[in-house]
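Have a look at the structure that comes next, please.
A single protein chain has been removed from this complex, and every other one stays in its place.
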Amino acid sequence: MAQADLMDFDKALELYEPVLGFEVHVELNTATKMFCSCANEFGQGANTNTCPTCLGLPGGLPQVNRKAIESSIRLGLALDCTIAESSRFARKNYFYPDTAKNFQTSQYDEPIAFDGALTIELAGGRQVRVEIERAHMEEDAGKLTHKGGATGRIQGADYSLVDYNRGGVPLVEIVTRMIEGGEADSPEIARTYVAAIREIVKALGVSNARMEEGNVRCDANVSLRPRGSQILGTRTETKNVNSLRSVERAVRHEIQRQAALLAAGGTITQETRHWHEDTGTTSAGRPKSDADDYRYFPEPDLVPVAPSREWVEELRSTLPEPPAARRKRLQGDWGFADLEFQDVVNSDLLDAVEGTVAAGASAQSARKWWTGEIARLANAAGTPAESLVAPAQVAALITLIDDGTLTDRLARQVLEGVIAGEGTPAEVVDKRGLAVVSDDGALVAAIDEALAAQPDVLAKIRDGKVQAAGAVIGAVMKAMRGQADAARVRELVLERAGSAQ
Amino acid sequence: MPEITAEQVAHLAHLARIDLSPQEIARLTADLGQIVDSVAKVSEVATPDVPATSHPVPLANVFRDDVVTPSLTVEQALSGAPERDGDKFRVPAILDED
Partner (left out) sequence: MTDLIHLSAATLAGLLADGSVSSVEATRAHLDHIDAVDTDVHAFLHVATDAALAAAAAIDARRAGGESLAPLAGVPIAIKDVLATADMPSTAGSRILEGWIPPYDATVVRKLREAGLVPLGKTNMDEFAMGSSTEHSAYGPTRNPWDLGRIPGGSGGGSAAAVSAFEAPLALGSDTGGSIRQPAAVTGSVGVKPTYGGVSRYGAIALASSLDQVGPVSRSVLDAAMLHDVIGGHDPLDATSLPDIWPSMTEAARAGLADGALRGVKVGVIKELNGDGFQSGVKQRFDEALAILAGAGAEISEVSAPNFEYAVSAYYLILPAEASSNLARFDSVRFGMRVNPGSGPLTSERVMAATRDAGFGPEVKRRIILGTYALSAGYYDAYYGSAQKVRTLIQRDFDAAFSKVDVLVSPSAPTTAFKFGEKLADPMAMYLNDITTIPANLAGVPGMGLPIGLAPEDGLPVGLQVMAPARQDARLYTFGAALEKLLEAKWGHTLLSEAPPLTPTEMFATKEGAV
């Protein structure tokens, strides 16, 4: 694809004011789909989780998942939205092979949640209030695979295959109002906003929130308005940007691309655009046109959702502490420096450290182990750190270090054993015989032997040259194959040297 | 009452994905004009103060528990497919994604 001309970012900002908007789709982690009792999981064989309803067979009818409604209300509340007294599903009519009924059941003029806001904090400390227009419920489409052609993309494919396992999976679509005044921070706002949504749905437990698996997907709207103008520019909608980094890059790219086009006297086409991770560019998709007539009307197969205020309040009482507030509290509690804390947050280890501290470890030790050795092993294994070992086990490990049973070096071996499934840290210590040798008798024998073998050193120690003890300590540690506490060895060496006659 | 034109019927046919012949479009343009003339009288009494009824016997909050029940087998799911490829439905090339 031809590389579009881009304007320098700073130059673009001099000439134009970016206006942003986001539509984030969150896939809920309910057990079943939105409108049928098929399992909400689609890693299995194609078309295994389908029924007359989600396959759109003649005669199929939808039944609303209560848990999905609850999750949506909780998400709405977490976004400070008003929960509708009465909301309704509608049909959005359009033909597409991944949409089994050829309409998407979605909420239109009566969303379950509306008029919310979320304040995000940029790295430099700037606070940006993002207003939420609505959060509405809808269903996901099936999955298409394009065959033939060179790229595996839809363009140039000979035919396509459809798997409806994902069809009918519950989604909440969160729509912001226009975000103005983002200026040069706009790309970072995009990234931070999506990260904040991700963090919230994860804290609520309503979504698995893995962007790489499409649990959270962002459509980014960008338009530019010339400095001094009140008139909004034409916007483009970059669809399905599926990582935080890409969201940031896509917004930056659209600002630079649109600026170049406008400055050259061109016009922006209102269209959807596709994001290409590999090239870091967007390309034109389908133009929005008058032909987009979705013929929305209330879904006649479903009845209104009218959550009682009691139910809403009950759900409100289940909300977790807002992630931003929680971060502030934890950093204070733990006394971490900004960099230390950022390290934990960026590694997605807040829960892990918190759990480890709750299980009795000191915050610094917990941080050190999680962001150090455990993160290294997780990285090597290509899995999230939290999936390797439970916080309680890490806390137990730290306790063994603190009480002198293990040295750091031994603790690393114990950790490997725990990860390998050999049991709790205490059990691994037992099985592998890794404990620090604390039997002074064995140490004393080794020390006496070492002192006898190095009479010159002994003499020096007796002369008060304490640093000479290092040679004996080294020999003893070697003899004990590292399974001794160096501090204790030093103590005993000095003691034995004093009493050796 | 807006006059129904053949272009309009052709556009509706495209929205509804029906490949109508020019003769069908001509006939439907006439039919539609007649029918719409007749049914448009609903607006005579549909004043702003009258609420709409979408369900004749009102219900609200009809929910299902979030419990999995058995799905169709793959063979059942694909039993009516005009064309399949393995366990997936096969369709001709798609012009562009939505």
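A few comments on the model shown:
Order as written gives the chain letters A and B; numbering starts at 1 within each chain.
Here is the rule we go by: contacts are C-beta pairs under 8 Å (C-beta built on N, C-alpha and C of every residue); 3 or more make two chains touch, one makes a residue touch a chain.
These numbers were taken from a predicted model, which means no experiment stands behind them.
Just so you know, the chain we are not showing touches A, B across the whole complex.
Within the full complex, the residue among A:Thr30, A:Ser71, A:Ser106 or A:Ser160 touching the omitted chain is A:Ser160. Considering A:Ala46, A:Val303 or A:Val389, the position touching the chain not shown turns out to be A:Val303 (whole complex).
Residue-level contact of chain B with the missing chain is found at 4, 8-9, 12-21, 24, 28, 31-32, 34-36, 38-47, 50-57, 59, 62, 64, 72, 76-77, 79-83, 89, 91-95. Listed for chain A, the residues touching the missing chain in the whole complex are 51-52, 55-64, 91, 93, 95, 97, 100-103, 160, 162, 164, 293, 295-297, 300-303.
The definition used in the following text is that only the chains that are shown with their structure count from here on.
Considering their complex, residues 30-32, 37-39, 45-52, 55, 57, 63-69, 86, 94-97, 144-148, 154-155, 157-164, 272, 285-286, 291, 293, 295, 298, 300, 302-307 of chain A touch chain B.
By the touch rule above, chain B contacts chain A in their complex via residues 11, 14-15, 17, 54-55, 58-69, 71-72, 74, 77-78, 80, 85-94, 96-98.
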